[in-house]
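With one protein chain removed, the remaining protein chains of the complex are shown where they sit.
Then we have subunit A:
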Amino acid sequence: MTAVTEAAQLAPRPAGGVGQSIRDSLVVARRNLIRMTRIPEIVLFGLIQPIMFVVLFTYVFGGSIQVGSSISSQAYREFLMAGIFAQTVTFATAGAGAGIADDMHKGLIDRFRSLPMARGAVLTGRTLADLVQTALTLVVLAGVALLIGWRTHESFGKVLVGFALLLLLGYAFSWIGALIGLSVRTPEAATSGGLIWLFPLTFISNAFVDSNKLPTVFRHIAEWNPFSTTVQACRELFGNLPPGFKTPDAWPMQHPIWASIIWSVVILVLFRTLAVRKYRKAAG
């Protein structure tokens, strides 16, 4: 008995509250960022894909898609970029899902769940690390876009607000990825399950075409799509709306910045709550 009490030592009492949540989240985020530096392929592939999309859409479809009243390829190029940026931040959610599914699979989540750490810190840490990766990807992608002729026509401040909205959307979506990652049995399933729904989401939108030209049902979906609102907001903030573009009458399209913030916050709160609850019950 004495030997036990002498040898044993309890972990320090958790501070609890928001302070501990932030600290634990940062510890986990650091771990995920270290992982990224050790597996640079993942970051690299995350970059190649959007660059490919930029090139494909600009040079393959660019000449044949009319936006607004302009058929110039420069107008489409500028119109397109907000869509590609938004697509990039949402596709990053598949990574969050796969990463969490992998941790579940390898037993790391069990290690974390046996530690006296803040609830949700494992998921917050993961999504924060993904946010950092997304931000880096956006920087590189914006550089490529500038190289092939994308230009903004608004103040630098507005452009930054546009990128902030993109990151907020990406962060909100990474919680959907987290929930998927916790719900599937294998990392492979998380990757495909994390991607499937992104295709209709990003294509039934204003990202690549003028939503005014979509069939009625798709047009309504596109105009209320949270993804579209961020794209529309960015086009306004970047000054990338093509000449003669008629802004749809739907409320989110008329007030895209607010609509984008509201959508992102709603998604963030809803899916964070669901994901943390799922994590707590992960195995019973």
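What we mean here is this: a residue touches a chain if its C-beta (ideal position, glycine included) is under 8 Å from a C-beta of that chain, and two chains touch if they have at least 3 such contacts; residues count from 1.
In this section, contacts and distances are computed from a predicted model.
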{"item": "Chain excluded from display, named as in UniProt, from \"Amino acid ABC transporter membrane protein 2, PAAT family\", \"ATP-binding cassette domain-containing protein\", \"ATPase\" or \"ATP synthase subunit b\"", "value": "\"ATP-binding cassette domain-containing protein\""}
{"item": "Residue of A:Phe79, A:Phe112, A:Phe238 or A:Tyr279 touching the missing chain in the full complex", "value": "A:Phe112"}
{"item": "From A:His153, A:Arg185 or A:Lys246, residue that would touch the chain that is not displayed", "value": "A:Arg185"}
{"item": "Touch residues of subunit A, complete complex, unshown partner", "value": "1, 3-15, 20, 23-24, 27-28, 30-31, 34-35, 38-39, 104, 106-108, 110-117, 121, 185, 282-284"}
